[in-house]
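With one protein chain removed, the remaining protein chains of the complex are shown where they sit.
On to subunit A.
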Amino acid sequence: MALLSKKDTKLITDPLADNNPITIQVLGICSALAITAQLKASIVMALSVMAVLAIGNVVISLMRNIIPSKIRIIVQLVVVAALVIIVDQVLKAFSYELSKTLSVFVGLIITNCIIMGRFEAFALANGPWRSFLDGIGNAAGYGLILVIVGFFRELLGSGTLLGFKVLGDPIEKTGLYAIGYENNGFMLLSPMALIVVGIIIWVQRSRNEALVEDH
């Protein structure tokens, strides 16, 4: 017997491509713009969002029958805020180096529209196991775009990947810099992230006509 049924597998694979939270639902754009200047930050952010979204989805799903509908948004907010604080504290205690990279982005996790969106749209109506898979899937879809954007921004903006100089040394003029290549400083600014996300959306839709809306 397969570990996941066909329906469950779709929960994970759909958000990766055809229902991607960033490129299709256009959620979570703000954090995708803010933190993708470096690949490492993108990866750390993706993993943190995955932890918060998966656990949060399970918690909300377990509580779905007892949450009063009048204050459900506040309840969701409290759950995500509490989770983010716990994740931050645990990182500080057991992985101090990582927590320093993360600290700037903690606030961004709380305000991440994907998390509230999944609580509201999925966890309030589904069981814990399916909610967990949905959380993992959506966070992975979000992280995938983050890593792609971070990859191009760091490579073209700083000439490095994860801090390693891959295009040569810009001061000593080695590698690509020897033949006149210059770092594109514009890549480090947030507007370029929007353009990179735009290009990803363009490529994705031109490959899959079904995603293009009719007007």
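We take it that a contact is a pair of C-beta atoms (placed from the backbone, for glycine too) under 8 Å apart; a residue touches a chain by one contact, two chains touch by 3 or more; residues count from 1.
The rule is short, and it goes like this: contacts and distances are computed from a predicted model.
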Between "Phosphate transport system permease protein", "Na(+)-translocating NADH-quinone reductase subunit C", "Ferredoxin oxidoreductase" or "CoA-substrate-specific enzyme activase", choose the name on the UniProt record of the chain that's been left out.
-> "Na(+)-translocating NADH-quinone reductase subunit C"
Out of A:Ala17, A:Ile67, A:Leu161 or A:Leu194, which touches the unshown chain?
-> A:Ile67
Residue of A:Leu47, A:Leu155, A:Leu188 or A:Leu211 touching the missing chain in the full complex = A:Leu188
Could I get the residues of subunit A that touch the absent chain, sorted low to high?
-> 35, 37-38, 41, 65-71, 74-75, 78-79, 82, 85-86, 89-90, 92-94, 96, 103-104, 153-154, 157-158, 163-165, 171, 185, 188-189
